[in-house]
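With one protein chain withheld, the remaining protein chains of the complex are depicted in position.
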Amino acid sequence: MIRFFPDADWLQPMRGLLTLAMVGALGFGLAGGSPAFADDDDDDDHKDSAPLTGLEAYYQALDKEPAYASSHEEAVAKLVQNRDIAIPYDYIATLMRIPNAFGEGAACVVCHSSSDPETSYRGLDLTTCEGIKTGATQPPARPLFEPGNAGDSSLRRYLRNNRMPYGVPFDAPRDTANIQTIKMWIDDGALNDDVFQEDVLPLFKDPMAFGGFQPCTDCHMSNQEPPSFHELDLTSFEGIMLGADAIAHAAIGEEPTKIVIPGDSAASPLYQRLIENRMPAGIEPSENRDHPNIQILMQWIDQGAKCE
Amino acid sequence: MIRFFPDADWLQPMRGLLTLAMVGALGFGLAGGSPAFADDDDDDDHKDSAPLTGLEAYYQALDKEPAYASSHEEAVAKLVQNRDIAIPYDYIATLMRIPNAFGEGAACVVCHSSSDPETSYRGLDLTTCEGIKTGATQPPARPLFEPGNAGDSSLRRYLRNNRMPYGVPFDAPRDTANIQTIKMWIDDGALNDDVFQEDVLPLFKDPMAFGGFQPCTDCHMSNQEPPSFHELDLTSFEGIMLGADAIAHAAIGEEPTKIVIPGDSAASPLYQRLIENRMPAGIEPSENRDHPNIQILMQWIDQGAKCE
Partner (left out) sequence: MIRFFPDADWLQPMRGLLTLAMVGALGFGLAGGSPAFADDDDDDDHKDSAPLTGLEAYYQALDKEPAYASSHEEAVAKLVQNRDIAIPYDYIATLMRIPNAFGEGAACVVCHSSSDPETSYRGLDLTTCEGIKTGATQPPARPLFEPGNAGDSSLRRYLRNNRMPYGVPFDAPRDTANIQTIKMWIDDGALNDDVFQEDVLPLFKDPMAFGGFQPCTDCHMSNQEPPSFHELDLTSFEGIMLGADAIAHAAIGEEPTKIVIPGDSAASPLYQRLIENRMPAGIEPSENRDHPNIQILMQWIDQGAKCE
């Protein structure tokens, strides 16, 4: 989405800057003990005592680090997230109320406007801070997050995770025999047994198992990306149990993301992804999963979801 | 606007899903007596008692019904309109206050912010619920809608109907001799007389009759669409009096949309379309006339335009 140039032909000489756009900024000044609100925030005063250095280190960092554009999204990450700027509830209230807050889509409060399940889906009231923190009141009642822990919240999943198969309509049925088969296999321990081999594994190769027209294994066929999205292999028991992003995570010393938790379908991403629609309903799956406002909402939760 | 795929080349295997995007969802689960807020709303719990069926019926429905994408717009239609979810005034207040609420454009309240016609166009105050319901206070004072009847409201016209000719600037003059000629012909009974044949009919073939550079009949030349938009024929008295969408409406047992109400120019779409600018002023005519927020605003009116 980064458009650095208008379309006029005589802009040609500027195109070289595209290189810059691609390598972007690296925020290295934010590491290494630089105090919050130091002089790389935005102001026009220049401190005479400031070090007359920086440019060399900047270009060195551009050389060394993987390149990325310094977008509005990066700015929010660097200025708001990295410095843990306090997010006031007032801004969260705005995000709940306006359309297009997390990409093009309806406002949250259109469907979740009170704790009455007769007039508001799940009895979820996103119009007040208490309502947001209470979560769904319709049985089974449950919160959307625990304050301080955005990473494990269902709210994060709902805003980021596209329902699978990719592009399946939000109202494709979710209580089908096929989805039940997967649920029960997980709840029964996720064994490499006859049920798995005969009933579960073939579903991932079936183009019409889950409401789409293409098998899961068209996109998740090995532990290598590309071509396999998220390094996820749905063609074998071993691949499924290994989980996602094994190689990428290993490179940073982390475990793969398990997609099956034996005995617990509700906690298993494999099952969640088949039944949970990304919100707001009908949002295009290509919308930015790292939208700045999703990051800000998560930051507010991590900061304790304070109502003042 | 549906973009299902990022641009990376190795996404090629996923392109088949585009088919799915095109056929989309059909919402059949919402018909046939399924209770509101049944288990096709968005949640991750699976009821063990749920029927283990649905997939077959889903694919059958996809086969049978005309295909459409399950977009954010469809989601609002299915989840909010079809179930008549109560729209709180709070959300309407938001729509009046923010830019880009109905497509890219200025906020309504920029121009309509009080009942004083000296500082607010038409003395229309869209900053309060009472102001919205009162409508224009500048003589001739009149409301924008009758609560409970969004379909016949002028507000609906203003948000949906592009001024004609298509693309004419909002400030092209509207009190010209040509427009007056049409107005008076309608008010005089809309007869197939000499006035019509000599003064009115030629205007629709004149490329510069109404501020544009192309005759009306370039787009409205027969009762067949395509090529004639809205199956509207402005080349003959019979076509004009037949009105729009005769064939499409007949297929569902409805009458054509009359564009001339003899004796009543103010109620005649032919005249309205020449003088009424779509709102917000300057909005691109290609913006979605079925924008979800227009639907929601109409739903609020149909629900009685309640101020709580």
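Each chain carries a letter (A and B) given by its place in the written order, and its residues are counted from 1.
We take it that contacts are C-beta pairs under 8 Å (C-beta built on N, C-alpha and C of every residue); 3 or more make two chains touch, one makes a residue touch a chain.
What you see is a predicted model, and the numbers here were worked out from it, not measured in a lab.
Peer 1: Among B:55, B:76 or B:98, single out the residue that touches the unshown chain.
Peer 2: From the options B:55, B:76 or B:98, the contact with the absent chain belongs to B:98.
Peer 1: Among B:62, B:79, B:92 or B:109, which one touches the chain that has been omitted from the display?
Peer 2: In the complete complex, the chain left out is touched by residue B:109.
Peer 1: For subunit A, enumerate the residues touching the unshown chain of the complex.
Peer 2: 1-6, 8, 10, 13-14, 16-21, 24-25, 27, 29-30, 36-37, 39-47, 50-55, 57-59, 70-76, 78-80, 85-88, 90-91, 94, 98, 100-101, 292-293, 296
Peer 1: Can you name the residues of subunit B that touch the chain not displayed here?
Peer 2: 97-100, 104-107, 109-111, 113, 117-122, 127, 136, 138, 140, 154, 158, 165-180, 183, 208, 210-214, 218-219, 226-227, 265-266, 272, 275-277, 279-286
Criterion: only the chains that are shown with their structure count from here on.
Peer 1: Mind checking the rotation angle between the two copies, subunit A and subunit B? C-alpha superposition, nearest 5 degrees is fine.
Peer 2: 120
Peer 1: Distance from the CA centroid of subunit A to that of subunit B, rounded to the nearest Å?
Peer 2: One centre to the other, that is 34 Å.
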